[in-house]
Structure formats: structure tokens, C-alpha cells
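One protein chain is absent from this view; the other protein chains keep their places.
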Amino acid sequence: MSQTPVRRLRLGAPVLLLAAAMLAAGCAPDQYPQTTLIPRADFAREADTLMRQTLLWATIVFVLVEGALLFAIWKFRNRPGAAEPVQTHGNTTLEIVWTIIPAFILAMIAVPTVRTIFKTSQRPGPGALQVEVIGHQWWWEFRYPELGITTAGELVVPSGRTVSLEMTTADVLHSFWLPQFAGKRDVFPGRYNNLWFKAEVEGNFPAQCVEFCGVQHGRMAYRIVSVTPEAFDAWAANFNAPPKDFTADSTANPLVREGQRLFTAKGCGGCHAMYPALPLIGPNLHHVGSRSHIAAGTLENTDENLARWIKNPQEWKTGVLMPNLGLTDQETAAIVAYLRANQ
Amino acid sequence: MATAHAHADDHHYTATGIDNRKLAIWTFIGSECMFFASLIGTYLVYKGRDVVGPKPHGEWLLNGVAQEQMLEIPLVTFGTALLLFSSFFVVLALNGAQKGNRKQLIGWLLATIVCGVFFVGMQVYEFNHFAHRGMGYTTNLFSSTFYTLTGFHGTHVTLGLVWLVSVLVVALRGKLPPEKALNLEMAALYWHFVDVVWIVIFPVVYLIR
Partner (left out) sequence: MATTALEHAPAHHEEATGIWSWITTVDHKRIGIMYGVTAFLFFLLGGLEALVIRMQLWGPDGRLVSAEVYNQLFTMHGTTMIFLGVMPLSAMYFNYMIPLQLGARDVAFPRLNAFSYWVFLLGGLIINASWFFGAAPNGGWFGYANLTSAQYSPGLNIDFWTVGLQILGVASLAAAVNFFVTVINLRAPGMGMMHMPMFVWMSFITQILLLLSFPIITVALVLLMIDRSFGTHFFVPAGGGDPILWQHLFWLFGHPEVYILILPSFGIVSEILPVFSRKPLFGYAAMVFSGAFIAFVGFGVWAHHMFSTGMGPFADAFFALATMIIAIPTGVKIFNWIGTVWGGKLEFKTPMLFALGFIAMFIMGGLSGVMHASPPADLQQTDTYFIVAHFHYVLFGGAIFALTGGAYYWWPKMSGKMLDEGLGTLHFWLMMIGFNLTFFPMHIVGLNGMPRRVYTYSAESNFELLNKMETVGAFLLGLAMLVFMWNILKTWRSHQPPAPADPWNGATLEWAIPSPPQHFNFPALPRVHGRDALWEMKRVAGGTLPEPTPVAHDAVPMPNPSWKPLVAALGVAITLGGFIGGSHLWVHAVGLVVLFYGVYAWAFEDPFAATGH
């Protein structure tokens, strides 16, 4: 068995290479749009700093302890003719030393941890943009009480202004996560949890529910859209403009007018509001045409995807509450045109 | 190899000198403590968080009409006293068993069982009475936590009674000589535990407002 250490090295090399490759992949977090490793807001920066400090300590400990282990394995391997080892039973000084050293390192982690805990649990001051976040099986609703906006699937925020989220759920537990901007908080029926962040950049970021919440937990996603304050104001103003009635507008595209008629006739309006209001059962679809994604942030908002979704939602998201209405291709195309026209 | 010789009495050897069965009962009781602690904890967490009546203490409203307090403290205090006395009686019975005093054993064991039966009877009456006053199992959080906590305790008392009756039958058939008094002692330990749990439940449910 004395070749085993040699074999260990021979097999160890590719393993190390692979580990290096994986580390390289991990060190390129910009490839991952949902990454937590590139903080883009104050809250996420706090968590990230703490994580990196702990990771540094963990890496030092890892290298030293694994190093000591590997060294002992190599150094004390059985060699022919080796003497019987000294029968030591322990060493009190050593025990004390290796109790104190970890305690010291943990204290080095604990102090910034406690500081960050209290910092991140502070409530944002006045002037923050209030957003109410409500989880539903399996989509997220966003209400801006000061602006009278109710929307779904896309959290639109202005960069450079603190956003304060008050979060709850309409049914089961979910967890709202902003990997690029803040951490996550679980949402509970009848109680409100808080998160806040001040986005430092503009962009359209993916995120998704992180508490198992039933069959379509895997496709309960959403977008976080950070825009300039001017763009945000324009978005809010546009949102509050009166809804377009295409059926009353004889100049409108006939397909769109047919779509609006079908939307009512087929009962879509029973679950989806097309005007700024509290939602019915399903997501509010006011201005759905201007959203980047549909189907709880899981499909890009294109004609093809929208048609695929409306024709049979159960195909993409089995178990979703939206039924298959048995629409013909023409009917689907009309409804798609209508929804896309609601910019 | 340093060995003792093969002796059949190795089967009765224990490192501490405590009988295995006695130690096992104590261990089981330790575990049961956590069971009741969880149930009592649940009761306390939900105390006063009902959405609708009835409430355990004081008057409560049903369709605008004031209703009397649900819990009947004098009755249950009497039941509690019975249970406490039964714990004392079973000690006397055990003493009889250990001394080989058959009369003392059977008499006090019978007294213990009678007290236990009265306690269970009291609980059955109480549950029935509550049901008639409209407090079903699912009526509100109070009713669910109350019935679950006291019901699990009542089930334990009932099982203790089954055990004590079994020991009584054995004793009546003259098969509980002093060297087998442990068979009663185990049942008695369990019986004491059930009483002690009630000593916690009684103030938590009936006395603390």
C-alpha cells in the first residue's frame, strides 16, 4: 500500500486542475445574471463584504488545516522498518491552543457580523420609495401605494433612490430575493417583512422565488428593472394614463380590436385587470406590452412566447392556475396583438 | 484475555446496579417531558390569539350574547386533587408490594385506580359539557390547543390505568411477590410522571389568565 500516496498525487493533479477550472468559473460571476457576487446596491454590498471577510478566514483555515492533514498523511505514512509510534494520549496545552485560536478567528467574524446585522435591520428613512410586494402561487405582485400603481412580474425601481419593500403573501410562504441588490426575506400570510436597497446601476436583472411554494416554485421568477429617476417618473406617469379602449377607436388595428373583444368574451378579464387597479385572481396586465418578460418572468415578451403561453399555459407551467381556454390560432393572435398594444 | 467465568447470572449484571427496566422508564419519561413541553409550548404560543370565541377565562360573546366562562375551575381542582392523592396511594401500594403485604398492595392499588378513573371521568364530563356548549374540536385555536393538550394527557392517564389494572390482575392472582415489586414500581413511576405533567398543565390552562 506504500504506493498509495503516489497514486494520490497522480489522481490529485486532474482533480486540482478541475478545481482550478471551477474556481475560475466562479471568479467570473459576470457571466451569471443572477449572481450574488457582484453587489449593485448598498444592502448587497454589506452582505458581500461580510461574506468575503468570512471567506478569507475560511480559506486561510482551509489551507492550514488541510495542509497539516496532507502533510501528516505524507510524513507519517508507513515505511518499511519504521519504528512503532510513541503512544501519546494527548496534550493539554495543545487542546487549549486549538480551542483559543478558532475562538479568536470566530470573534473576528462575529464582530462585523453583529454590526452588519444591526445595520441591515434598520428601517430606511423618509423619502424612500415604498413598494408592497405580495407573493402568489406562482407570481409576484408589486404595488406602489404612493403612485397608485399595481403591477406584476417586474419590479421597476429608480436608481440612486432607496426602495423600501414591505412584503407579504396571499397564499403560502414564498421568499423574495434580490440577489444583485439585497438578500432575501421569506413572506408570511398576515405579516409584513422588510427589505431595502439603493440601486447603483441601471439594468434588467432576473431573480426568482427562493422558498419552496408548490408545484411551480421553479418557474416563479420576476425581473428587477432599475432605471434612471427620469425614466422611472415617465414609467409611472404612463402607467397612470387612462387605459386605452381600442374597441371605441375605429382607427385602431382591427386585430387589436378583435383581441380586446375576445379578452372580455373569453373571460380573461375575470382574472386579469387591464387597468390600474387591485388585481383580481391573476396578475394585473395593465401595460403588459411594455414588460420585458411574461409568465412570471420566465419567457421573453415576444409575440411567439405570448401566443405559446396563452394557447396553453399548462404546457410551459404545468399546474399554473391559468386554464387552457382552447383558443384557436386566430383568437390567440388577436389577444396577443391586443396585449402587445398595451404599451 | 482477562475474563470472568461464564455465569448465567451475567444476564442480570448491570454496570450501575440499577435494573435495566427502571432505567428505561426514567429514560422514557425524560423523552416524554419534551413531548409535553412541545404541546404546552404550543398552547402558550396560541393563548389569546383566537380569531373567534370561546375564550377560556371570563365572559365571551356569541352572536352578541354574553356567554359564561368556559373553564370550570372547582371541578378540575377536585380532579387534580384526586390525581395527586392517587400518586400517594400508589406509593403505599408499592410499599405493600415490597413488604409482601398483599392487603396493603391490593387495597391501595385499587384506590389509585379509582382515583384515576374519576379523573378520566371528570375529563370526559368536561369535554362533553364543552361540546354541548358549542366548543367543538375545530371551533378556534383555544379549543384545538386545549383538547389536544388535555386530550393527550388524558390518553396518558388512560394508558397508565390500563397498566395499573394489568398489575392489579397479576397481584390478585398472587403473582406479584416482593422480588417482582419492580413490575409495579415501573407503572408507579409512569403514574407519578403523568401526575407531575398535570401539575404543570393545570396552572397553565386553568389558573393563568
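Should a chain be cited, it is by its letter among A and B, assigned in written order, with residues numbered from 1 in that chain.
As a convention for this text, a residue touches a chain if its C-beta (ideal position, glycine included) is under 8 Å from a C-beta of that chain, and two chains touch if they have at least 3 such contacts.
Small disclaimer: the values here were computed from a predicted structure and weren't measured.
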{"item": "Among the chains presented, those that the missing one touches", "value": "A, B"}
{"item": "Contact residue for the chain not shown (choose from B:L39, B:M70, B:L161 or B:V205)", "value": "B:L39"}
{"item": "Chain not shown: contacting residue from A:T36, A:T162, A:Q260 or A:N301", "value": "A:T36"}
{"item": "Those residues of chain A which, in the complete complex, touch the missing chain", "value": "1, 4-5, 7, 11, 15, 18-19, 22-23, 25-26, 29, 31-37, 44, 46-48, 50-51, 54-55, 57-58, 61-62, 65-66, 68-69, 72-73, 76-78, 82-91, 94-95, 98-99, 102-103, 106, 109-110, 113-114, 116-118, 120-121, 137, 171-173, 175, 177, 179, 182-186, 188-190, 193-194, 206-219, 221, 298, 318-319"}
{"item": "Absent-chain interface as seen on chain B, which is shown", "value": "1-18, 20, 23-24, 27-28, 30-35, 37-39, 42, 45-46, 49-51, 137-138, 140-141, 144-145, 148, 166, 179"}
